[in-house]
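Take a look at the structure set out below.
Just one protein chain is left out here, and the rest sit where they should.
Chain nomenclature is as follows: A and B, assigned in order of appearance, with residue numbering initiated at 1 for each chain independently.
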Amino acid sequence: MKRPISLTVNGRAETVLAEPRTHLAGLLREGLRLTGTHIGCEHGVCGACTVEVDGAPARACLLHAGAAEGASVRTVEGFDGDAVMTALREAFSAEHALQCGYCTPGMLVTARDIILRLPDADEARVREELAGNLCRCTGYRGIVRAILRVLAQRRG
Amino acid sequence: MKPAPFDYARPADWSAALALLAAGARPVAGGQSLGPMLNLRVATPEKLADLRHLPGYAGVTQQGGTIRIGAGTTHAAIEDGAVPGRLGAILAGVARRIAYRPVRNRGTIGGSLAHADPAADWVAVLPCFRGEAVVLGPAGERRVKLERFVTGMLATALSPEELLLAVELPALPEAARWGHWKFCRKPGEFSKATACVLAVPGEAPRAVLAALDAPPFVVADASALCAAPEAEAARLVAALDVADPWRAAIARTALRRAAEAAS
Partner (left out) sequence: MTTASDRPSASEGVNRPHSHASKTGKGVGASLRRKEDARFLHGRGRYVGDIAVPGMLEVAFLRSPVAHARLLGVTKPAGAQDRVFLAADLPEIAPIRAVSALPGFRVSEQTALATGKVRHVGEAIAACLASSRAEAEDLAAACEPEFEVLPAISDMLTARAPGVPLIHEHWAENVFLETRREEDLSDLDAVAAAKVTRVLRTSRQSMAPIEGRGVLAEWDTRLEQLVVTTASQQPHVSKTGIAEALGLDEGQVRVIAPDVGGGFGYKAILLPEELVCCALAMRLQRPVRWLEDRLEQLTANANCREHHYIVTAWADREGRLLGCDVDATVDSGAYSSYPFSACLEAAQIGSIFPGPYILPRFRYHTLSACTNKPPILPYRGVARPGVCYAMETTLDALARQLGLSAEAIRAVNLVPKEAMPYRNLVGKHFDSGDYKEALRRAVALVDVPKVRARQAKGECVGVGLASFCEQGAHGTSVYHGWGMPMVPGFEQAQARFTPDGVLELRVGLHSHGQGLETTLAQVAHEILGVDPARVRLVHGDTALTPYSTGTWGSRAMVMAGGAVAEACRQLGERALTIGAALLQAERGEVELAGGTVRRRGGAGIALEEIARTWYRRPQNLPADVDRGGLDVTAGYRPDPDTGTHSYACHAVVARVDVETGAVTLEDYVVVEDGGVLVNPMIVDGQVLGGTAQGIGTALYEEMPYDAQGQPLAGTLADYLLPGATEVPDIRLDHMETPSPWTRFGQKGIGESGAIGPAGAILNAINDALAPLGAEVFDLPATPARVLAAIEAARR
């Protein structure tokens, strides 16, 4: 049975009709046509679906519609004007941190959290924190370097 | 990989939560273990009772020498220092190595214990502290010693009508020594063998060996292990009768290395 689910997405109040079993990734993609959030495993391992929920990264595939009621969600489409995200995008392109682009939205959400939460992270820590985002294309070197680049920029 | 249909309820208070359970609803907290099981249709509950918004479900309080961690406290909160003192530092180190940050942001200590995967970190580590699980049921609150909480593979001392409310652990002196070692091939992989050793001055050291597809094995007095880690680890693991020789080997290594780290 579908029911209205109200939540805030990228700063806008939205109400979507969804079954309680629909996960947030499905709700964003099918219900709100925000297709930047990708689905890669639906069991929490790959990280492709990672979005920001109430200010912290979370798996959109493991949060079902009912639980998302009232949440504030930010997706890759919702970071325009965010200085950290702007710097990350620039660095991802400069370091060739993406190929097919499928893992990229989830990577960016995780990367932004690393920058803000762990401003002193070194390469080993960045790699550890990235462990929950799989990329099958790049071999991670460009991604790690892009994050380190932004960390270094912010340390001045 | 879409769940079978289920209904969802968000109880506002504890009695409503218990009533939902009594009517057959399945509790859900962070959804980080239940979520995959729903998506894979391994779990097909008719109704979920979301505990996350219950008053006092998350959070840490201290009364005298006892630290109470609400079942709804997330791994990330513990990683970030929600638990005070020496105990908090130890738990933060454990928390940081559970799954990945986006999972830790939602997964809870209570959900982890209630799920009772023998390989899970809280399941393995908490019995090392002389603590208790606080359980709420139709008959009110009761307490279960943490070493008796997990009773088997995905099995606990909880009845289907009961909820885990909190865990209560004794605060630790700064001088308490701690050793913890687990074997994962990559971060976020469930452990293939976990051991931890806690040595509080003036008390017998305690050890736990876990993640061997069975409930955690508690060594209430681990003095012998701390005195002769190698030989005692070998003896303890041999007694456990672990079928797979590799698992037995890493279990020995885990115990030995945890004991060495605690001494």
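Note that in this section a contact is a pair of C-beta atoms (placed from the backbone, for glycine too) under 8 Å apart; a residue touches a chain by one contact, two chains touch by 3 or more.
Remember, predicted model here, so these are calculated numbers, not experimental data.
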Omitted chain - touching chains that are shown: A, B
Residue touching the undisplayed chain, where the options are B:1, B:155 or B:240: B:1
Residues of subunit B (touch criterion as defined above) contacting the omitted chain: 1-5, 36, 40-41, 183, 185-190, 244-246, 249-250, 252-253
Contact footprint on subunit A, counting only the chain that is left out: 19, 21-22, 29-30, 33-43, 45-46, 48, 75-77, 89, 92-96, 98-105, 108, 123, 126-128, 130-145
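FYI, only the chains that are shown with their structure count from here on.
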Inter-chain centre distance, subunit A versus subunit B - centres from mean C-alpha coordinates, in Å: 28
In the complex, subunit A residues that touch subunit B: 1, 19-23, 26, 42-45, 47, 50, 53, 56-59, 61-67, 69, 110, 113, 128-129, 131-133
Complex contacts: residues of subunit B adjacent to subunit A: 1-10, 28, 31-32, 35-36, 38-40, 48, 50, 52, 76, 99-103, 105-106, 186-188
